[in-house]
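Before we start, here is the structure in question, set down as structure tokens.
The complex is shown incomplete by one protein chain, all other protein chains being positioned as in the whole.
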Amino acid sequence: MEILLSDLAREVGGEVIGDGARPIDGVATLETAGPRQISFFSNRKYRQEFMATKAGAVIVGPKDAQGQRPEAASLLVVGDAYLAFAKVSARFHPPATYPAGVDPRAAVDASASIDPTATVMPFAYVGPRVKIGARAVIHANCAILADAEVGDDCLLYPGVVVRESCTLGARTIVQPGAVIGGDGFGFAFEPAKMRHFKVPQAGVVRVAPDVEIGANTCLDRGTLGDTVVGQGTKIDNLVQIAHNVEIGPLSLLAGCSAVAGSTRMGKGVILGGQSGIIGHLEIGDGARVASAAAVYGDIPAGGAYGGHPAIDQTRWLREQAATHELPELLKEVRALRKRLDALEGGES
Amino acid sequence: MEILLSDLAREVGGEVIGDGARPIDGVATLETAGPRQISFFSNRKYRQEFMATKAGAVIVGPKDAQGQRPEAASLLVVGDAYLAFAKVSARFHPPATYPAGVDPRAAVDASASIDPTATVMPFAYVGPRVKIGARAVIHANCAILADAEVGDDCLLYPGVVVRESCTLGARTIVQPGAVIGGDGFGFAFEPAKMRHFKVPQAGVVRVAPDVEIGANTCLDRGTLGDTVVGQGTKIDNLVQIAHNVEIGPLSLLAGCSAVAGSTRMGKGVILGGQSGIIGHLEIGDGARVASAAAVYGDIPAGGAYGGHPAIDQTRWLREQAATHELPELLKEVRALRKRLDALEGGES
Partner (left out) sequence: MEILLSDLAREVGGEVIGDGARPIDGVATLETAGPRQISFFSNRKYRQEFMATKAGAVIVGPKDAQGQRPEAASLLVVGDAYLAFAKVSARFHPPATYPAGVDPRAAVDASASIDPTATVMPFAYVGPRVKIGARAVIHANCAILADAEVGDDCLLYPGVVVRESCTLGARTIVQPGAVIGGDGFGFAFEPAKMRHFKVPQAGVVRVAPDVEIGANTCLDRGTLGDTVVGQGTKIDNLVQIAHNVEIGPLSLLAGCSAVAGSTRMGKGVILGGQSGIIGHLEIGDGARVASAAAVYGDIPAGGAYGGHPAIDQTRWLREQAATHELPELLKEVRALRKRLDALEGGES
């Protein structure tokens, strides 16, 4: 595939500085791109790589279009360089396609309903009354248990498990090994029998359309009501979502984050990597939680929290800066006390 | 299924306030329950939902039976509302049943011994000399490697791996994707060859009866001795248990917690979500570790620890409260110093 730089610019609503007639046939990093490839530059950390690039063109934002630019490269200037890069890259990397049909080595229950345009690969298990939508792809070694539903255009990579009665909305992508609908962690201690009595996890997981679920991520089914993931939300790898959590639409949950039971998150929430939220909390729309933050309380809409325990991020940074002065502060206070002792002694 | 409220009350040892003759045919949340369903109320956060419920009956503890109650609902009053709810819910949600027998699409080694009442589903792999007990269920895409043993009434969801010679006690439930018996992380650096020499992980994992193991959780085999999980212990999703860890009975390990090598935990220990314990420690009976706590030292029996590094939870809360005053404290000390300078100057 070959596209003129000016055509790419038109597609993403940008302008060319330099040679718009340059043919582009691929996307690459600043360091590896050649004269027929386009790259992008938005993180200032990589200014050196930008200036040294051999790329034929570089996508940049308006600010980066004004200063010095690499000798060899034309610029594609656009309001949001990262979004434009994503679209240009998608142009050169269309999604893989799969031949429709159920592989004879898959195990499909007779009562399952699989759209004829769907793909079911070897060793996929499709249980009773399962529904698989149009153009959905079920890779090898997936298991879709009884009464679950996989929407149109879903893509389930190998080893994904969707347990009983859970539903995935259209266009949802599930990376390998993710588990949707495992039992929530609910036990009631019974002293008379010295055991943890298992609380039935009778709800399901309902995933709205356009969601992405990362590799080996776990979404637990609800105890009574359901665990819910809102439309367009993206969840990274190794994330733990406990029973009855409600995640709003358009949220981003980075790798190894975890949300405990019954917490409700609004729309557009961002969880940093390895952050955690305890149960039964309310996290407002647009809240942002820093990496590794440990959230023990509600977060208001628009709040940015960090630390352990998590507090307002700006406040947390101030407290951390103060903590770095603490060893010296201890000495200072000791010194003050001695001076005070001396003063008081002098007065007696 | 339909049961009179008074019969449910008798079964769980409770009493009815209101109409015991009311027929109940299901369990639901306070918000969604209708007049023929029973719900429960124990977390005060949900008092509003309790008062507004349309449930026919609500299970409550003695304290919540005394105040106002929802108009429409009878109350089932019982000492432990959550336990009673669990039992009532289990009444309406009996475990799924599976037809006995080995699916012809499973791969079972000729030397394996599978009880005729067990269920082995398609694409399950059962290796040499493996033993599968009575009524055990092995879902699709599980792999049970050589010499492993799965006890009576075990339930292994899809994608579970039990590696060589590991054993699961009776009635143990393993959620999808869990790995029992992966190699422990043991390497000895060999400077002469500039390599990490792999230490053989020659032990196994021994899981006692009545354990639950969460989705994508990993229990590593021992290096020489074994990794051990005690009876009735419940482990949540994405938990990491390293080689030679010993976990006592009746413990609860919440999601994303991690225990490093050779640490020994007593009985009834509770680990909060994302908490971690380094290796070679002793964690006493009944110890409780808060969510996200980072434990670097032994915890005595009954200890409640939190923070990073984890210390006594009450102490940690005090230190955290003090940290919040730290930026102001720095200013205060500066002010004191000036006043002291002034005083001393005045005296000179």
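Worth a mention:
By written order: A and B. Residues from 1 in each chain.
Basically, a residue touches a chain if its C-beta (ideal position, glycine included) is under 8 Å from a C-beta of that chain, and two chains touch if they have at least 3 such contacts.
The structure displayed is predicted, hence computed values, not measured ones.
Although one chain is not drawn, the whole complex shows that of B:56, B:159 or B:303 it is B:159 that touches it. Interface note for the absent chain: among B:59, B:154 or B:179, the touching residue is B:179. When the omitted chain is restored, the residue from B:8, B:83, B:112 or B:238 that touches it is B:238. Of the residues in subunit A, those that touch the hidden partner chain are 27-29, 31-32, 39, 43, 45, 80, 82-83, 85-87, 89-90, 92-93, 96, 103, 105, 121-123, 139-141, 157-159, 173, 175-177, 210, 212, 214-216, 232, 234, 236-238, 250, 252, 254-256, 272-274, 291-292, 307-308, 320, 323-324, 326-327, 329-330, 333, 336-337, 340, 343-344, 347. Interface residues of subunit B facing the missing partner chain: 107, 123, 125, 141, 143, 145-146, 159, 161, 163-164, 177, 179, 182-183, 185-190, 194-200, 202, 216, 218, 220, 223-225, 238, 240, 242, 256, 258, 260, 274, 276, 278, 280, 294, 296, 308-309, 311, 318-319, 321-323, 325-326, 329, 332-333, 336, 339-340, 343, 346.
By definition in this document, only the chains that are shown with their structure count from here on.
Per-chain Cα centroids separate subunit A from subunit B by 25 Å.
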